[in-house]
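Left out: one protein chain. Kept in place: all the others.
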Amino acid sequence: MAYLNEKLSEEKVFKDPVHRYIHVRDRLIWELIGTSEFQRLRRIRQLGTTYLTFHGAEHSRFNHSLGVYEIVRRIIDDVFRNRPEWDDDERLLCLCAALLHDLGHGPFSHSFEKVFHLDHEEFTQAIILGNTEVNRVLKKAGADFPKKVAEVIAKTYKNKLVVSLISSQIDADRMDYLQRDAYYTGVSYGHFDMERILRVMRPQEDQAVIKHSGMHAVEDYIMSRYQMYWQIYFHPVTRSAEVILTKILHRAKELHQKSYEFRQPPVHFYSIFKDEISLEEYLRLDESVVMFYFQAWQDEEDNILADLCRRFMNRNLFKYIEFNPNLQMKMWMELTTLFKKAGIDPDYYLVVDSSSDLPYDFYRPGEEEERLPIHLLMPNDEVRELSRQSEIVESISGKKRTDHKLYFPQDLIDQLSSKRKVKEQILQLLKSN
Amino acid sequence: MAYLNEKLSEEKVFKDPVHRYIHVRDRLIWELIGTSEFQRLRRIRQLGTTYLTFHGAEHSRFNHSLGVYEIVRRIIDDVFRNRPEWDDDERLLCLCAALLHDLGHGPFSHSFEKVFHLDHEEFTQAIILGNTEVNRVLKKAGADFPKKVAEVIAKTYKNKLVVSLISSQIDADRMDYLQRDAYYTGVSYGHFDMERILRVMRPQEDQAVIKHSGMHAVEDYIMSRYQMYWQIYFHPVTRSAEVILTKILHRAKELHQKSYEFRQPPVHFYSIFKDEISLEEYLRLDESVVMFYFQAWQDEEDNILADLCRRFMNRNLFKYIEFNPNLQMKMWMELTTLFKKAGIDPDYYLVVDSSSDLPYDFYRPGEEEERLPIHLLMPNDEVRELSRQSEIVESISGKKRTDHKLYFPQDLIDQLSSKRKVKEQILQLLKSN
Amino acid sequence: MAYLNEKLSEEKVFKDPVHRYIHVRDRLIWELIGTSEFQRLRRIRQLGTTYLTFHGAEHSRFNHSLGVYEIVRRIIDDVFRNRPEWDDDERLLCLCAALLHDLGHGPFSHSFEKVFHLDHEEFTQAIILGNTEVNRVLKKAGADFPKKVAEVIAKTYKNKLVVSLISSQIDADRMDYLQRDAYYTGVSYGHFDMERILRVMRPQEDQAVIKHSGMHAVEDYIMSRYQMYWQIYFHPVTRSAEVILTKILHRAKELHQKSYEFRQPPVHFYSIFKDEISLEEYLRLDESVVMFYFQAWQDEEDNILADLCRRFMNRNLFKYIEFNPNLQMKMWMELTTLFKKAGIDPDYYLVVDSSSDLPYDFYRPGEEEERLPIHLLMPNDEVRELSRQSEIVESISGKKRTDHKLYFPQDLIDQLSSKRKVKEQILQLLKSN
Partner (left out) sequence: MAYLNEKLSEEKVFKDPVHRYIHVRDRLIWELIGTSEFQRLRRIRQLGTTYLTFHGAEHSRFNHSLGVYEIVRRIIDDVFRNRPEWDDDERLLCLCAALLHDLGHGPFSHSFEKVFHLDHEEFTQAIILGNTEVNRVLKKAGADFPKKVAEVIAKTYKNKLVVSLISSQIDADRMDYLQRDAYYTGVSYGHFDMERILRVMRPQEDQAVIKHSGMHAVEDYIMSRYQMYWQIYFHPVTRSAEVILTKILHRAKELHQKSYEFRQPPVHFYSIFKDEISLEEYLRLDESVVMFYFQAWQDEEDNILADLCRRFMNRNLFKYIEFNPNLQMKMWMELTTLFKKAGIDPDYYLVVDSSSDLPYDFYRPGEEEERLPIHLLMPNDEVRELSRQSEIVESISGKKRTDHKLYFPQDLIDQLSSKRKVKEQILQLLKSN
């Protein structure tokens, strides 16, 4: 246990635009930050392709991970410490889990996961438990310490209070990213009074709860979240970039499988194309590497790959229309036929993208991303689920909102000069929407 | 002239964290932003290696270039328009020059320019005048329009008022980067009342001047600049990363010249190593490409290259001590000898780095970066140079401050277990400082 | 019309913490600001007794009135001007109405209006139309100009677009006070992206509408409003101060009617006690005057008046419990009896206060404070009422929330040492809640 509690001779301080300062006094945390696996998060953007819509959103997952760590540190050191419900022996475990919770993210995670059937959470587990610098540092704190950290992140750790700090509907992860993403994009939505929320958090046996007096601050946080999803995370232009990115990866894989001869062969992608990527190979993939290939592939002979890469690099994105999958499947099929006639491959150039979000839910059994509901601590010490107390939250609770859009390259259609008839039909269908 | 004044059917608006919104109504500006040469600025960080010290500083030159454009647009549209001294025919020329002024920057400009004797200003000229998308867009506004834009940026344009908006000691360039870099790093130094400064700017025949009533706002701006230089731009940790980056480039070039067999051959660097890089090749170089190589080179057989790349990628930087070149040359030479004895190549591992800045100057003839002094418009319409009116500015005017540091790898020295004597001598010399 | 459009030789600028700068170029506006009736608003706090809960809330209605003016000015000059639906001849009428809309407020308006059956809107009309400096300035712009300004404020003006800028559910009044009150209290709730809302406002024949793309910003504004009402405006401690203030006014009036001999006779209140206050007398009433009397009355012989004044001056407020008028009338009656037994006059010391708010409504016929609903301008130029488009707004639309509290002086009860039994019974009843 000695190493676990070892302090730095002098506190390290990171200047952070969101939390002002991030404080590190534990040697364990300091050494984790210095590992190559953690430093790699500097080369993976927090918001993937969002920077093509909001130019300020160029910040990395390194930023965010430090932020989550700092929030958990403040909860523990400023609010929980010395309360009987809190066991301070769990402190460093919480801090490590907070710091490392996103460690397994790859470049443009969302698209990569979708195309290559990866799961960043599995990689997080693998990095923490595998032959890595992170694992070697964690092991200094105890042979089973890496496993405990992995369990907290996997939500299987026995102490659910610890889990709830990292994964609930009002955890440090969400509180950091809402504020951070608002800060870097410059939008005014991500504001809520985190300092107040932290001050009214109380440890309970199996979760952190919120004192009743902080309910309005929590309402405000939930509305922030709602706005951030629809204003930033699901912005249709960002999704257009995401669509193109996805199609580049599909095309490259397809070409590789068809033994197309690349001018810049996708060396870093060979194993991922075969669905057998190793941890070491995965760690070598970052957004610099992806951008390196995309830049080179602009000059490939394959028109589709080259065109898509040029679009991505130079932000020449697809346009979109609203799309209702229940009513407009016929239109989509007609467009598919017309695109083929026009010589535009609909597999790559006519894409439906859907986004949906559940702003808050009291109970979501079996959902992919199960997060604990928020509980209020009432003046009489009763614990009540938030939506039973707040009208605002009740009104949006459990209501899933979904949005579908159909993406296509307006410029290619506009250039169909030799196929006037097809062009007209396509334009008419798109406009009829 | 038709194209020059063509407006978009609907104004485009970029959300910007520093200026809140960036407004584009001119088709010319919109098309310039869409060129591949301008989009490339997204892949070049505004502050080079600073993100290794201030993790928030991950923003790109794309951000900054839009910001400079917006400031100039506000000066012209909100303050200068309709004043007799201002000729609105120069408007779009100013906006283009503002937008494009940094177009020639390459990856980690500072280090690349030093090592390879490049000049980003020459590349800016080349991109504007050469066979590029930017040039093709500019030419739509007139055959000689690219040349005029290039002249404004080169400060040779005949209308000095126009030049002064882009290049003076209080130009849009500086006003944007001070605020922007402060915002992304999160420091509190870059604050000054830009809105007030813009409101008191007045066009004169050969420069923009500041109404006397705005003097204190300008003082505040100059103090901001002073603080930003020493707190951010010359931060010793950033310079350590810069030193390592420079040494990587040196080493790679040296190895290439010695016909070392790279596992990942420096294809993108061949022409730059030979000092004969073409514009096309230059444009292909961005920070993704550089990071791609650095990552790969961590596994090179050459120890020095591999070690330096690992340091850069994983932020394992050199430590430093203060260094006085007048008094401590002997110490440096002794250290050089000892490093050789210890088997640590001093050419790569014992580096003096110097930074110096002139916070404000009234007149700097022959300086590399000549910028016009700031002039106040007094109540009696007299124009006075700022430092003659402001005690604060007078007190720092023309005073160059220089700082020297000696960088070295503390960890390598600490590991010199088999050479105890040399190690001790090195440590003693370093500590004696 | 000459005076109406007369400009100042140099624009006047007020530094404002909320809108950064407030710009005045019209002589008419400048002269209105200089009238004694407008300057009087400096002596009336924007938020009445709220400063006793949130110490920062000491700002005056003068602040707010300038802010409303500035927002309307920006809407007209930056967004509406040059649109065919907008008639710029209405500009100064709008600006005057915006500036003067709160002119009739008296000291601690809420309480005074309740106790003395006054209506600040009637006084606003009287000041604009009566023998005042404001009226004299307005008349310079046309004999019927005061009447038109009064009509806009009274919502009877024929051009409903003009009215909607000052009085709707998203008017300049609300946009200013939400932000301003948040700024001065320091809470994080009042944030919404006003700049965006202004940019998407569009003039229509009978109202200002919001472009569909701005819907989320409007949702955010409505949530801000909701939070501000319950966090700030209806804060139970503020209401406690309001209760005491009301009771002071009641007591003073009662004593005056009973010919009690005041040490500091309520000269400024004589006519208001008789319900026959003149405009001139009303204008002499401000919060300095009220505080002057309250301070003096701390030394009156009448115990109740002196005690209540000491409470108000020294913030020794009443405590409160939740109160349900449907279920707890019996308790209240019992408490009334017990208070009498204990010698604490329940008329002054046992007070139920209720607050209620309707965060948004689509249609409120016959309501006292009718404000126009918010309409969205859809991409197909259809105009839709907001709650039909926004789920969030729909969920809170038309839902009135009411809160009742019972206020009492805990300290007086605690001091009931000689009446142990009564004291115990009172405490038990209060605790049983």
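Couple of notes before you dig in:
Per-chain numbering from 1; labels A, B and C assigned in written order.
In the analysis below, a residue touches a chain if its C-beta (ideal position, glycine included) is under 8 Å from a C-beta of that chain, and two chains touch if they have at least 3 such contacts.
A quick note: this is a predicted structure, and the numbers were derived from the prediction, not measured.
The residue touching the chain not shown here, chosen from C:82, C:259 or C:314, is C:314. Touching the chain that is not shown, out of B:77, B:220, B:334 or B:385: B:220 (per the contact rule at the top).
The residue from C:20, C:81, C:136 or C:274 that touches the chain not shown here is C:20.
Contact with the undisplayed chain is limited, among B:310, B:401 or B:423, to B:401.
Mapped onto chain A, the footprint of the missing chain covers residues 13, 20-21, 195, 199. Contacts to the hidden chain, counted on chain C, fall at residues 14-18, 20, 34-36, 39, 42-43, 51, 54-56, 58-60, 62-63, 66, 183-187, 284, 286-289, 291-292, 295, 310, 313-316. Chain B meets the missing chain through residues 187-189, 191-193, 216, 219-220, 223, 226-227, 230-231, 391-392, 395-396, 399, 401.
Just so it is clear, only the chains that are shown with their structure count from here on.
Centrality by C-alpha centroid: the chain sitting nearest the overall protein C-alpha mean is A. The centroid of the Cα atoms in chain B and the matching centroid in chain C are 52 Å apart.
Look at where the CA atoms of chain A average out and do the same for chain C: the two points lie 44 Å apart. Taking each chain's centre as the average of its CA atoms, chain A and chain B sit 32 Å apart.
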